[in-house]
Every structure is written in C-alpha cells, then in structure tokens.
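What you see is the complex with one protein chain gone and the rest in place.
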Amino acid sequence: MSKLKVSIVGGSGYTGGEVLRLLLFHPNVELGQVTSERFAGKSVFKIHPNLRKITSLKFSLLAELGASDVIFLCLPHGKSMAAMPEMMQKAGKIIDLSGDFRLNSLAEYERWYGRPHTLPDRLADFVYGIPELHRAQMRSAKYVSSAGCNATATILGLYPFFKNRLVDLHKTVVEVKGGSSEGGNSPSDASHHPERSDTVRSYKPTRHRHVAEVIQELSFGQPAQIHFSATALGIVRGALATCHLFLNESLEEKDIWKLLRAEYGAEPFIRIVKEKTGVYRYPEPKILSGTNYCDIGFEKDPESDRLVVISAIDNLMKGAAGQAVQAFNIMNGFEETTALQFPGLHPV
Amino acid sequence: MSKLKVSIVGGSGYTGGEVLRLLLFHPNVELGQVTSERFAGKSVFKIHPNLRKITSLKFSLLAELGASDVIFLCLPHGKSMAAMPEMMQKAGKIIDLSGDFRLNSLAEYERWYGRPHTLPDRLADFVYGIPELHRAQMRSAKYVSSAGCNATATILGLYPFFKNRLVDLHKTVVEVKGGSSEGGNSPSDASHHPERSDTVRSYKPTRHRHVAEVIQELSFGQPAQIHFSATALGIVRGALATCHLFLNESLEEKDIWKLLRAEYGAEPFIRIVKEKTGVYRYPEPKILSGTNYCDIGFEKDPESDRLVVISAIDNLMKGAAGQAVQAFNIMNGFEETTALQFPGLHPV
Amino acid sequence: MSKLKVSIVGGSGYTGGEVLRLLLFHPNVELGQVTSERFAGKSVFKIHPNLRKITSLKFSLLAELGASDVIFLCLPHGKSMAAMPEMMQKAGKIIDLSGDFRLNSLAEYERWYGRPHTLPDRLADFVYGIPELHRAQMRSAKYVSSAGCNATATILGLYPFFKNRLVDLHKTVVEVKGGSSEGGNSPSDASHHPERSDTVRSYKPTRHRHVAEVIQELSFGQPAQIHFSATALGIVRGALATCHLFLNESLEEKDIWKLLRAEYGAEPFIRIVKEKTGVYRYPEPKILSGTNYCDIGFEKDPESDRLVVISAIDNLMKGAAGQAVQAFNIMNGFEETTALQFPGLHPV
Partner (left out) sequence: MSKLKVSIVGGSGYTGGEVLRLLLFHPNVELGQVTSERFAGKSVFKIHPNLRKITSLKFSLLAELGASDVIFLCLPHGKSMAAMPEMMQKAGKIIDLSGDFRLNSLAEYERWYGRPHTLPDRLADFVYGIPELHRAQMRSAKYVSSAGCNATATILGLYPFFKNRLVDLHKTVVEVKGGSSEGGNSPSDASHHPERSDTVRSYKPTRHRHVAEVIQELSFGQPAQIHFSATALGIVRGALATCHLFLNESLEEKDIWKLLRAEYGAEPFIRIVKEKTGVYRYPEPKILSGTNYCDIGFEKDPESDRLVVISAIDNLMKGAAGQAVQAFNIMNGFEETTALQFPGLHPV
C-alpha cells in the first residue's frame, strides 16, 4: 500500500494530538515528525497520555523539520501565517487548522481578526475545509484551511436552506453551546476546574469570529446575516448549534426531510436524526465524542414560519482534526472514511 | 413575632422540598402539615436528606390536612386544579406552583396544555407570580400562581424592553438551557444518569408550554411573538435564557444600562451583571444555586440591531420555591427577602 | 478471511451494546442475531444511538435465535444460567458476561449470590475470563465466563504480588470507585440524574459480590482475605481500584517495577503508569473510555510496609465487553487485539 510521509507542526495541543491519534492508525500514512517547541525531545505520550504504548514517537523542534508529502499545521491563530512560507517549502500539500486562511477576503479577515494578514496573496490558494461543500475542489487542492468548530456545526446545519434560498436572509439566529476543549490546552482563571465545572457561560454573545466563515459560506450571491451567540458549557468535548431559521416559503416537515436527504443522503459523515420516541430524538454531541459525524435534526414550529435546525459535532473531530483528516483523504485519493470509522460510545 | 400556620401540599417533590427548606427557617411561619400520599408517615428527611437533624416533621396524607393560613400547593400539573376547590376551603391564601392557574385565558390554557380546565372560573382569581411585575396586586391577593422556571428567566430578561416598546414584536428568539431538576424527581430512561450526564439535548425546540406565559406577560396591548427553544443540560440546577431581541430604535449600551437600572434598580432579587474583565462577566446559573436572584446581563451587537439579553436563575428557587416564598412574604406583609437571603456559593 | 457467525443474546443493555459495537468492526465476524425481548423488531440504533448509519440490524426474539459459532451471552445475573442449556445447543462456544459462571465453587456461589445455582455441574466448564491469568486455557476453551468489572481492576492490580507471595494475606484493603454505567441501563431513584450527578456514594462498603472472584483468583494455595469497598461516583464510565497491600518483605520501587514488567511486559492491554511529572502520573480511567487497557501504577509508602497499587479500566470494556472480545479472539485464534485497538481520547 502506498504511504505518504506526513508531519504535524504544533503537535502538543489538543488539535495536534487528535490529528496524531488519527494518523497513527491511518494505513496510508508514514508519520514523519511531530513538532513542539515546548516539549521537543519528550515522548508524545507524556503530553497525550492516551497514546502511551501506541507510539514511541518524540516531539521535535520546528527547526529540525524535514520534507514531507503533507503537513498538518496545528499552530495557533497568527502563528500559522508566519510559518506558512517555510511550510510551503517543506511539503507539497498543507492542511492548516488555524483561522488564518479560512476567509477568502483580506478585508473580512482584518475586520474580524483585528490585525493585518501577513500573507494576503495566499488567501485565495486555500480551499475552505468542509468536504460536504468543497469536495470537488479538495480533490485537486494543495492547500486546505480547516473550518472552525462552531462554524462547521452551523454551516452544515444551515447550508441546504441557504443554498436553496428558502430562508429570510436577515433573521437567522444561531446559538452554539460548546465544551471546554474548544479553548485549547492553556490553563486560565476561566478554565480552572472549580470555575468552569457545570457552567453555562455566555462566551461570545456577539462578534464571534466564526461568524465570518459562516457568512462567507452561506452567501450565495446575496450577503447572509447570521445572528450568532456562543455559550460555554461544563462539558469537555462537543458542540451543539441550535439554529433558528425563518422560512420564506411554506415547507412541511416531510419537505425538509426530502431536502436534507437530497443534500446529505450520500454523505458518509452526516446523519439526519429525528425520532418520535426514545431518548436520543435530536442530535446530541455526547454520543459523538471521538467520531467525525455531524448529526443534523430539525423541528418546524407549527405556529410560525420558524424552522429549528439542530446540528451536533465533536469540536475536536468534525470540528477540527477529524475533518482535516477527511480532507487529507480526499486530497490524496484515499477512501474518505479512512481512519475515521470510530462510531462513538454509548453510554458515555 | 406573629406567625402564620402554613402547610405544603405535595411535599415530596423537588419543589415541595425547597419550599419546606425555606419555610423551616422563616421566622413568621409555623409549619402545619406537609403532605405526600406516597410517603405519608415517613420523616421528611428520608426524602429530603438535607433536612436531617433540621426537622422531625413527617409527611401526612392529604386526607388529614387541617386548616392553615396559607397553603403552598406543589402538586403536578393537572392535579392542582383538581385539588383546588378543597384547598380553598382549607386556607385563606394559596400559592400554587403548578402550571394550572398561570394563564388568564381559558382558550390559551387549552391550546397549550391540550386538555380542558376543570376550574375555568377561578383563572381570573390568580395573580401571576412574578413579584417584579405584579407586586402591587400580590399585596392584596388571596391566590398566586407561581410562574414557570423558564418563563421567569425569560420574562425578567425581556420585560423592560417589551414594556417600553423597544423591540420588533415578531423577531425575538429565546433559548433557555436548563438543568435536570427541571424535570422533577421521577426517574425515566432520559433522566438515567448515564444518558443524561454531560448532555446537550434539545428538549423542546418549539411549542414549550412556558411560551404561553411569556406571551401573556409581554403583550402590552399588542401580541408579542416569542420564538422559544429549550435545551436540557447535564447540570442539576439552573437555567440560562439567552434572548435575542431586535431593537426598533437605536440604543447604545449605556441607554440599556439606564433602562435596566430604572426598571430593576430597587429590586432586591435582580442584579445587573456586565463586567469587562474577570471570569463572571455575564449572568451564570452555577453561582445562583440556592439563591433567589435573577441575574441579568446584555450585549448589543455593534454590527446589527440585535440586543442579546442574558438571564440566569436557579430553576428551583427564583424559578419555583424561592419566588413562591417571595410572593408569600409580599402577600402577608413580611419583609420581602425573609428566608431568602442565602447568597449562593463560590466556587460550586 | 475466515469469518465466524456470532450472535449476541441480551443485546439491548450497555454490555450487549458494547459487544455489538466491537463486533461490527471485527474482520472475522459475521453478525448473526442480536436478541432483545423488549425491543425485538426495532433497529438496534434506536437503543444504541452511536450505531446509527453503522448497521441496519434489528433486534430479534430469543425464540428466533438460530445456530451460531459463538454466542456472547449478555443476560442479567440469574437469567444467564437459566438460558445456558439452550445456548449450549445453539453454539459451540459461549462467552457469558453475567456473574453466573464466574465462581468455580458452588458453595461460594450460593454464599455470595444468596440463591441456588441451577446448573452447578457446568461451573467447572467455564474458564474465568481474564486473559492475563488464563490465556492458555482460553485457547482451547469452549466456555468463558467474563470477569466482573471491579474484580478485573482489582485482580490485575494485585495478581503479581499475590502470585509471588509478597503480601500479608489478611490485610489487603481495596477501594474501587466506579461510574454509573456499572449499574446497567434501568433507571431508578438512585440513578436519577439530579440524585446521581456529582455523587460520592458508598455503594457496597462490605460484601460486594466481586470479592468472591477476587479471592478465587488470588488464593494460591492459601486463602487470601480482601477487605473491599466500592464507592459510586458521578462519572459514567470507568473504575479505579486503589489497593493497599502490606508487603511481607522489603521491596523498593525499582523491584516493583521489575516485578510488574516481568508479569505484564508482554501484555498488549496492560500499561504500567508511573510518572514523576505531568498531569497523568498514575492510572486514570477517564482517558481509558472506549479502550481495552488496564493501566496499573503504584507507590510504596516510605514510612511503612504499605504498597499502594492503582488500577484503572473502562468498566464496560476491559471490565466487560472488551475483555470478552479479547477472550473471543484468543479462543478462536485471532490476533488478540483485533477490534480492540481504539486508543482512547484526550482530552475527554
């Protein structure tokens, strides 16, 4: 079996650790280096304790990085664009998991991120990393920019309705509720367990950066407006987007079923969840931990033109590392579900 | 000090237990009976283990109920109206914690609860139990119907804006996130710990019954439309309402501050929470456990006419038993904060 | 690749669901039937929501069960021995996950389970299902009785020390702390989320049934005494055994390392965890969710002859379904780690 040499830059964080976990079981991958400036020389399992006895790999310095076929770039926002020119020398294909190359528009980048972009000419070279929307481009892409976690849940929930121009473009309200792993692995007063535990904390009532991606992907000719808030919960993994759409034509639930099946029926990682009985009637992130699924459900308000679309992911998987590996599979002609078949646990 | 004789009917549930806990420390209350058909004869602390060594009271049968000055009626929805005629014989004042007497309109009751009302003539006799809206009527009220937990959080967050006609009446979207104690003390597949733990579960994406109360209280002449969803979390106590309002006139954050202070500045149980730094910048239910506060915060979207109002309560306190005792204090001329001064814990 | 036909009897519980999840990804398994009297005719994913889109299998009635090469018997304690004679007709090999055939001694069974055994002649036919102790017998076994979850964690922690006669046989104290999935999927007052959440609840301070298995496996000629308590926590998966052994000869930590490496160094599912720095210095169940590992660590008290051995598992995996599949692999000559390679998540 042909193998590609793959390296991970910025491998000590939560996203880098997840990419590493997935690649260790990928039959077409020969792992090159995993870099970490802070932990260079240490075994990766000291930082990612789930990998004990799985690999004897050690972190290396970025300065020691050799050539690879593919690099997963897992650096923090801002540092990714600084490293990008060198990375483009080191590997033919790059999947960037930061926010630096998600927006096509320099103006939008500067508006939402509040700083200049150091590599604006390259923005157009990156395919936005949601395979369900951009699979065709990914097949021949050299560079993919993996989508934000909250953006992924939101876009996948809203996409069929916006693409088909079924909703009022100015009234959509989205609330994403997410776990503490969204904040990365650096401790802070807010992430201190006694403070974060069992919390229901307004994180970004307005102006969340992921809104920029959502608008970019959902504006089909006409700019969409997304009223977005994020609430931080006391769970570790998972994000649930509750999306309130206002339909501009009358649709019954069976029409919506049909629409979702038409759009997503063949998608390996999207499941439509809508049950009349049982405990799990709507999508729920807890049973998605470790999986690459995006579960989508909905309910039409019988009293108004509101449609509630509910979309659940594991923020570190479909919202980051899993989706990045899915893109990697597509870019390199591998079976799309390779290394992504873990079905999740129940109960959990 | 003058004391009233007070009984609790339906005292084995979570709401009844909280009322009992509060009344045991109320200086103006002489506890009469606490009824429970299922546990009659047993010490109350066997069911409410926090009351061990606090009281030697035992549950009695409803059939044994004597006369009281005041009854807190903590029966399930539907059973309350069945018992009400007899209760009205047993006590001069009644605070009902079920949903049976919250709606003034029989038509609305039947529409939202899906069954006939057995005591429709009495609907008009009950004051809706949010003191911040109906304190004056409560002072002379014989009957108060305590408000729903999610409704309380929502109404208190929205009230100043609807009352002052500042919002588009058709676009408000509210998402309430609540804990497992909202479902009462009967175990079910959905409340089984392995299934409920760490969940983010769409509970009522549309058609939540509390919407009826919210609309009733917020329609000042013109019917308000509230697009409401509820999500169940893996916490035990607490509810957070995230409310998306669309302003029909331009307001800056300082105007909103002023409005909230004017409305709630003198309220003993409402706090405006909006900090620029620190961990607790917005209202958070976790620090409200056991308290009667409703914390309210907000953020104006600088990019649109959206105002996000955030409102947090303990669903069993300000959302049920605490607010009922607050009403009791007002109805009987006691200091409004009596027995409700617990400030909550941090950390927790 | 050769495939065996495998059926699961009692497939709607947590243990049956885990066996099913594992077998669906086992390359040598052709799934026969999965029975459930309560849910016969329903898709398995309605009960095990993680299996949606993974399988279209439906539950069948036990009465419809055909012949299989192997049966995983996941019935409750007591029901397993009742069904066993018929199961032995239906399949050549059986792995029983109940407690009915764990004890070799009828007297011990009746003493600890407090009821007669209906199939005492068959007790001797079952190999006790911990591969690290009984791999050789398993290779030719027809019948394996999977070990109890708390017993597995305890036995694997204590085994090297008892086998090598290094401990006082009468002083060992073991405390196992476990999650709510240990109690199965039937809701009760004690498993109701508001009651079970965040609990630290003494479950069996004395007389836990698993003690019988532990004594059976650790008595090398001389009866061992195990002072055992179990505490129930508010987690869902996982068990940690903290074992206090009193050494009868002076051992330093490096001797203990050597002993554990000698015993377990070649074991695919045992890891020795003892770090001087970092967060995960000792075994921790949370990073084992979904894995078949038993992580073992230790600390010698420098002030006394006490050795603390710490052993962590996922109770539904190494403590039930995973270990059963491990036994299945051994019994049938498959690679022992087949279908058990999931490394666990971090963070989680």
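For clarity, chains are labelled A, B and C in written order, and residue numbers in each chain start from 1.
One rule holds for everything that comes next: contacts are C-beta pairs under 8 Å (C-beta built on N, C-alpha and C of every residue); 3 or more make two chains touch, one makes a residue touch a chain.
In this text the structure is predicted, and so the values were computed from the model without any measurement.
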Considering the entire complex, write down the shown chains that touch the omitted one.
-> A, B, C
By the document's definition of touch, the residue of B:Leu169, B:Leu251 or B:Val348 touching the omitted chain is B:Val348
Touching the left-out chain: which of C:Thr231, C:Asn248 or C:Gln341?
-> C:Thr231
List the chain A residues touching the unshown chain?
-> 14, 179-181, 185-189, 191-194, 196-198, 234-236
Of the residues in chain B, which ones touch the absent chain?
-> 14, 17, 21, 24-25, 46-54, 181, 185, 236-237, 271, 273, 275, 278-280, 284, 287, 289-291, 293, 295, 341-348
Chain C residues that touch the omitted chain in the full complex = 171, 173, 175, 177, 189-190, 194-195, 197-202, 205-207, 225, 227, 229, 231, 233-235, 238, 240, 242, 244, 278-279, 281-286, 297-304, 306, 308, 310, 312, 347-348
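Just so it is clear, only the chains that are shown with their structure count from here on.
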With chain centres defined as mean CA positions, report which chain is farthest from chain C.
-> B
Through what angle, to the nearest 5 degrees, does chain B rotate to match chain C on its C-alpha atoms?
-> 180
Any idea how many Å lie between the Cα centroids of chain A and chain B?
-> 38
Could you state the distance in Å from the CA-based centre of chain B to that of chain C?
-> 46
Set of chain A residues in contact with two or more other chains | 278-279, 284, 347-348
